[in-house]
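Complex shown without one protein chain; remaining protein chains in place.
We call the chains A and B, going by the order they appear; numbering starts again at 1 in every chain.
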Amino acid sequence: MALLDVENLVVEFPTRRGVLRAIDEVSFSIDPGEVLGVVGESGAGKSLTGAAIIGLLEPPGRVAGGRIMLNGQRIDDLSPERMRVLRGRQIGAIFQDPLTTLNPLYSIGRQLVETMQTHLPLSDRDAKERAIKWLEDVGIPAARARIDAYPHEFSGGMRQRVVIALALCAEPRLIIADEPTTALDVSIQAQIIALLKRVTREHGTAVMLVTHDMGVIAETADRVAVMYAGRIAEIGPVRDVVQSAAHPYTEGLMGSIPSLEHRVDRLRQIDGAMPRLTAIPKGCAFNPRCPSAFARCGEERPDLLPAGATRAACWLHAGGARG
Amino acid sequence: MADIVLQAEGVTRDFEVSRPLLQRMLSGEARRTLRAVDDVSFSIEKGTTLSLVGESGCGKSTIARLAVGLYRPSSGEIRFEGQPLSAARAQAALRRRMNMIFQDPYASLNPRWRVRDIVAEPIRAFGLLSSAKDIADRVGQLLTQVGLAAADGEKYPHEFSGGQRQRISIARALSSEPDFLVCDEPTSALDVSVQAQILNLMRDLQQQFGLTYLFISHNLAVVRHMSDRLGVMYLGRIVELGAGETLFRAARHPYMRLLLEAIPDLAMVGRTRTPVGGEVPSPIAPPPGCTFHPRCPLANERCRVEKPLHAVVDGVAVACHAVAEGRA
Partner (left out) sequence: MGGLARFLDSDFLYSFKRSPVALISAIVLAICVGAAVLAPILAPYNPFDLASLSLMDSFHPPAFESEGDASHLIGTDDQGRDMLSAIMYGTRISIFVGLLAIGFALTVGITVGLVAGYMGGAVDAVLMRIADVQLTFPAILIALLVDGILRAALPREFHSKMEIWVLIFAIGIARWPQFARTVRGSTLVERGREYVMAAQVIGLSSRRIMISHILPNVLGPVLVIATLNLGLAILDEATLSFLGVGLAPTEPSLGTLIRIGNNFLFSGEWWITIFPGLTLAAMVLSINLLGDWLRDALNPRLR
């Protein structure tokens, strides 16, 4: 059974000009120990999906439809109090800016100990020992000596390590990591990705990795969901999505990334821009920019259809159903 | 030898990072400076692109600002078309020939101005055209050139997406008919598909107008796509400088090799890497000797005490004892 099951999730923002649908019928699941990458351009809805799962949608945003199931238990309709307990114990979160997660007024040791004691029955002594072990685990040098240090005494990369320890220390089953390496330099980014991969693998934690960086996904994720204008355009094993994309948008996206391996004269480009939520085109949201669009694309909205090894929301694959 | 547009010789730039005078006097502290750029030399040939790549705090953005005269060097000299930069910038006719494209498309356009006025500002400042009709025509032409519509001039910046704003920024930079453009991380705030559009546009414009670029980026793949020559920076110094293709094919400096190893790439699906440890030290208190030695797998005693000088091999200048001694 899947650990996380998101079914037809809809997130809406009521505004005075009408209700904006920021996430439109998104469904996916994550198995225990699996890393699902979620990519897309800014505004595609990838971060909102993560926020909806951990119950941290900023008002007036709200879940307006669908279900979110964790371990077979429905979590999208929990009270804020129950959701708070669930966060930490069942779901951990890692955000782009470590400073939004860490409390500047408490030492990192105290934050780790408090988080663990909130969710696990541990004595002060045991909790502290575990905190030190976690810090060592995420690669903080001289962890025992630095356990009483405050967040500002750490560099950006070290802080993100502390955040990872904090997200994992209550041993949640699922981690939502929203752009965890975007604010970091490349050499540090590589360290953090490797760390995240290793620690979650060791603990069997499932990860939903939200990022705009395809390179990070390619290296880290088992499966990847590509989002476009609030919907999943394509979802499948990472190798297939990267190397033989079925959706024209995914294909264009991969082609537009400059490569380190070889140099081309012109990058492949997708003309135009992703539509704003106020002006989502009829039919497939990608059809005005799509080189392969035909009549049906402007009329009907495609659902995810089996397309080789992946599933793509594209009418090109309507005939080739093998699934 | 081809024409040199911009040449930097031994350029160093210090910033004061002391606390205010009164506090300093009360606590008896000395002045403190940060050396953002340390003894940097390079030159850019007409019609080519020199890229500078490095992580945050390596001094690449400071060089961008030095190159257009927003900062003055603390020592060393920058020459534009053979003249000292300050002298060149004192003449409107030369100042017009350099311009800049910025990183943040949301901060680089004045939100209170219409796009037509933003694009026309350099035209008016240099008095290139005088009649309102000529200016309007020229602005329309520029907007069309960067892939927007002439009618977009009536709008305000907030009505555009990030990529479109960057096009406006490019139109503004082109409006003074420059030969030399400094591009400071022009695509790092953009999504990849938009980045491709902007990079393609910049390459097209370069061919069309014979532009010379100083291109600053932290993204090696972007840099590889854009540059003829490439300088790799670490803590204020250029540690390796040479033809882009050579550097990507056979990087010598251990830092450049670390960077190439660290970048996640689409071709690396499922690959597990062993990342190099350590972080960039604070530029306020850089390590002695070669500043990269605390993270360098090849460092020895000499690296810890003696600053390496550039040695040129196969047209590539590398500042590394290990490379010079043949240990690399």
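Convention: a residue touches a chain if its C-beta (ideal position, glycine included) is under 8 Å from a C-beta of that chain, and two chains touch if they have at least 3 such contacts.
Source: prediction; values computed, not measured.
K.L.:
Give the labels of the shown chains that the missing chain contacts, considering the complete complex.
P.N.:
Answer for the hidden chain's contacts among shown chains: B.
K.L.:
Check each of B:107, B:284 or B:305 against the chain that is not shown and name the one that touches it.
P.N.:
For the chain that is not drawn, the touching residue is B:107.
K.L.:
Looking at B:92, B:151, B:250 or B:284, which makes contact with the chain not pictured?
P.N.:
B:92
K.L.:
Quickly run down the residues of chain B that touch the omitted chain.
P.N.:
20, 65, 68-70, 89, 92, 95-96, 98-100, 102-104, 107-112, 121-122, 125-126, 169, 172, 176
Everything below uses one rule, namely that only the chains that are shown with their structure count from here on.
K.L.:
Spell out the part of chain A that touches chain B in their complex, as residue ranges.
P.N.:
For this pair, the touching residues of chain A are 41-42, 155, 157-158, 185-191, 193-194, 197, 212-216, 218-220, 238-239, 242-243, 252-261, 263-271, 273-274.
K.L.:
Considering the complex alone, what residue numbers of chain B touch chain A?
P.N.:
Checking each residue of chain B against chain A gives 55-56, 161-164, 191-197, 199-200, 203, 218-222, 224-225, 245, 248, 258-280.
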